[in-house]
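With one protein chain withheld, the remaining protein chains of the complex are depicted in position.
Every chain is named by a letter (A, B and C) in the order it is written, and numbering of its residues begins at 1.
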Amino acid sequence: MKLGRTKGWLLFALCVILAPIVFRNNSYLLIVLILCGINVIMTSSLRAMATVGQMCMGSMAFSGIGAYTSALLTLKAGFPFWAAFPLAGLVAMAVAAIIAFPFVRVTGVYFAMLTLFLGEVVRLIIVEWNSLTGGVTGLTGIPPMGAISLLGVHVDFTSLLPYCYFVFFVMMVTLIVLYRIDRSFLGTTLAAIEKDEDVSASVGINVIKYKALLFCIGCFFFGLAGSLLAHYMRILNADSFSLFGSIYILIYMVAGGRKKFSGPIVGAVVLTLIPEMFRVMKQYQPLVFVAVLFFVLYFLRAGLADLPDKIRHLIKKTHPGKAANA
Amino acid sequence: MWDGVLQGIFNGLASGWIYVLVALGLALVFSILGILQFAHGEIYMLGAYVVYYACVVGHIPFLLALLISALVMGVGGIILERVMFRRIRGEMEPAILAAIGLTLLFQTVAVIAFGGYTKFIPSVFPGVVKLGGVRLSKDRLFAVIMGLVLTSALFLVIKKTKVGKAMLAVSHDPEAAALQGINVNRISSLSMGIGSALAAIAGGLMGSILQLAPHMGTFAITKGIAVIILGGIGSISGAVLGGLILGLVDGLIPLYSSGTMAAIVGFCVIILVLLVRPKGLLGHD
Amino acid sequence: MKKKKLLVKVGVSFFALTLFATICLMGFTDESDAKTLKIGAVWGLTGPGSEIQIIMSQGEELCRDWINAKGGVTVKGEKYQIELITEDVKGTPDGAVTSANKLVHQDKVKFVTGLTVPFLAEAVASVTEPNKIAYWASTFDTMTPKNAYSVSAYTTYVSYKPIIYDYLQKTYPNLKKVAMTEILDPIVQRVAAVGREEIKKRGLTYVGNVQYPFGSQDYYNVLNKVLTYKPEILDINLEWPGGAGALAKQARELGFNGPIMGNSPWDPIFVRDKIGSKEYATDMFFPSFEAASAGADIPPMAKTIIKQWTDKHKTPCIIEVFRGWDPLYTLVQAIEAAQSLDPTDVIKTFEKMKTVDTSQGVSKIGGLKTYGHNHMTLQPCPLTRLNKGQIEFLGWNEIVVP
Partner (left out) sequence: MLETRGLTKNFGGLCAVNNINITVEPDEIVGLIGPNGAGKTTVFNLLTGFLRPTKGSILFEGMDITSLKPHAITRLGLVRTFQLVRILPEFTVARNMIAASHLHPKIGLWEAIFNTSGYRRKEKEILAGLGEILELVGLTEVKDVLAQNLPYGHQKKLGIAMALATKPRLLLLDESLSGMNPAEVENALGIIDLIRKRGTAILLIEHNMQAVMSICDRLYVINFGTEICRGLPDEVKQDKQVIEAYLGSGKKHA
């Protein structure tokens, strides 16, 4: 029963549409869904960066920038969410664009570390810049998303259910955009960059430009994700954007499997759900997370998204064996 | 304006040498196995606790305890290399999985096992040394000396001995080294062992100067990575240089600003260095 | 091939183990057949600082067991066994928000307890308040009139300050210049601010401060800066107990020999031993008492707790146990006083209660002027001093919060 690509996507879309309705009476589950959505956005954007061979370990820095941008704009400058939300993405992207060209020249583990340190710097600046960001005290009372009336339809996004749908909407848009880039001939070009930069250059691919481009696109979505986070938490401080956050996003991607487009989605959802599912284990809960990571490391090098194929493969392998025994 | 500067320089250099100790192991593991071992910080933490239990609970003399911890963690490192890191040599993504997994595992276990108040190892060499206006606790002085000794020892081992030469060969090109009949697996186990032992010693020294907490590794690993990236991965002299620079930043910046600013400046220094020299100060392609 | 098989076995067994553990823990949470009263608890059980917070949550569990052993909470003749649902806030605001939501919407609890970190307490309150759920924090001094359903069950750090400074002036009348070290943390910032007011009020001179990020381990650089102010008195505000000891020790190492004043309940024995030598562990005082030895000057409730703890855990009891105990203990008293399980009734009753019993002895309830409600338990403030390596208990002082 191989699940075709289109079937898979339809199933995913169905879940996205139904899940919030099903859980509408349980705010907690809605929040978990929202978290999943936000993490999927971030993880997939991270994968987009990785397709040109860049491991960004500072993703939280940019979602932090996004979060604080939209929080401050709505809180202090009185912007409506609708203006602040895209601005969050744009500001994050602008910051990325400024640093992109020197940064993307650095490659491999050095790039990863570069972004890691950048993440720390951004966090510490948030802490230090008391007058703007409220320093360690952070920002409280961030206004919710608010209402919108379009052609007579009036939706109030303050409550969780519509907000959840909004997050999923943004997630879907992100995924579609990234999917198009990935599957288009442009995507082939980008993949070529990761495989061999010299060959790419020799056939006229502007490696630096495309790396910078992908970096900016990724950071744009990080920014949006940050804004979404800010307006559901309604309370912000630097702790939410520590380097561990960035590393977790990276883990989601790697554990999900970077080869497949669906990898980061699976990774983000599963690894977001696991800590919630095992809450009852209290301080022992991280052990489950660890177990999953090691399981992936030892048996699923291609990532969680590869599990179905793996199982199918195992079944195929075991059956003739049985036949032989018989 | 100037008071405290001299003291600051000394503090900086003192803590710098601890950073170097942490970084050395990290650099060794990276240059041989080609992976950034984030769990190095946890090995440092566990090493510190081994020293604590040997020294405070088991009443073994401090130096002996250090040795024991070095051995224990060294063996531990070798085991880790065998069951986990060997299979993912040179691969970045699985390495991150493994390292973060281990970090979470060790931290969780440590929180549960060594919970409650932070532990500490009573000072081994009580009292302070005064040179002019500068005061430095004897513990720190001892740590600095240990740092110097171990660094030069490692340096000699790598430059002079056969094993060291083999290590260099592997770090440059594992395949070629293998063709020369070097047992790459043994070398990588060895380097992981030495690296972990160094981390354990660093942890023990830190434990005697400061205190032991289940999350002390985070601080160490951040500093360690910063040091080797700044100095250039895989170069001992680079690690020393990087360590001392970051030490001085931490020692001097707070005099004119806050501790946070020191951290910011430190990271900015590294970022700038990387932008100018993408392989670190003394790093090479 | 064989190795792979082995690996598979290992992996599978690891999974099986974790799952088994989960099921066991689930089993534990809902075994009682008698009428149960679900109470939520939020603590940072993972991430930095969790090793202390776990102790606090264990303290709360201790309180639960003690109450259940006495037959539980009595409301209108009905006896309720307490079922504590502890959630991990992971030390981040989003973690706190998620946990609070789980308690309120998933487990449908009417009462939430826990947390000593005001910023996280705020995050929890942001969920409990709109849902009219009572929230008994351990320390929550950023309360505003908006927090109609929140209570701070343990003495707030800020209210210690005047007492510490009273003692300072009484003991060292001719020392004037005070310098401060502050962790970059909301509550510490506020405490330090209060300290500066005290300094101004009392005609002392404030010579300067230095801030350092949470989680710093080496204080030489921080202290080096502070000592350039040439202070006579060092106020180290808040720290984890280990940090406090390290700060004092290193300050002495760097040649500071004036009084060192702390502002949070550190275990004296631990701090003294951390500082080490006699000549260093001196002239240091902070609002605390020896929890390990149930001495004469310890309030009756504390004695019970210490006994409970040592019986159950076989380790010396530390102050943090009390800070975990008090939220649940005071909440239960409020519930029984209200004879109702409706948060609104309980909170209203609590506001009217004059006093409530706590681990630190019977304490007044106040804070109307400062916080908009009478939602603060004003526990007597102990005071302990290290003198030449000896621990001197200086008695209990009454805390006043208008």
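FYI, contacts are C-beta pairs under 8 Å (C-beta built on N, C-alpha and C of every residue); 3 or more make two chains touch, one makes a residue touch a chain.
This one's a predicted model, so the numbers in the text were calculated from it and none came from an experiment.
Under the touch definition stated at the start, the shown chains contacted by the missing one in the entire complex are A.
The chain omitted from view is touched by exactly one of A:Ala94, A:Ala191, A:Met277 or A:Ala302, namely A:Ala191. In the complete complex, the residue from A:Cys15, A:Val177 or A:Leu300 that touches the missing chain is A:Val177.
Residues 177, 180-181, 184-189, 191-192, 195-196, 198-207, 213 are the ones on chain A that touch the missing chain.
In this section, only the chains that are shown with their structure count from here on.
The touch graph of the protein chains shown is complete.
Greatest Cα centroid separation from chain A: this falls to C.
Work out the mean CA point of chain A and of chain C, and you get 36 Å between them. Residue positions of chain B touching 2 or more other chains: 108, 111-112, 258, 260, 263. Shown for chain C are the residues in touch with two or more other chains, namely 46, 50, 54, 184, 213.
Note for the complex: chain B touches chain C at residues 3-4, 7-8, 11-12, 14-15, 108, 111-112, 114-118, 120, 122-123, 126-128, 135, 137, 206, 209-211, 213-216, 218-219, 250-251, 254-255, 258-260, 262-263. Residues 26-29, 31-32, 35, 124, 127, 135-138, 140, 229, 233-237, 239-240, 242, 276, 278-288, 291, 294-295, 298-299 of chain A touch chain C in their complex.
Residues 7-8, 11, 14-15, 18, 21-22, 25-26, 29, 45-46, 50, 54, 57, 86-88, 91-94, 97-99, 101-102, 104-106, 119, 122-123, 126, 184-186, 189, 213-214 of chain C touch chain A in their complex.
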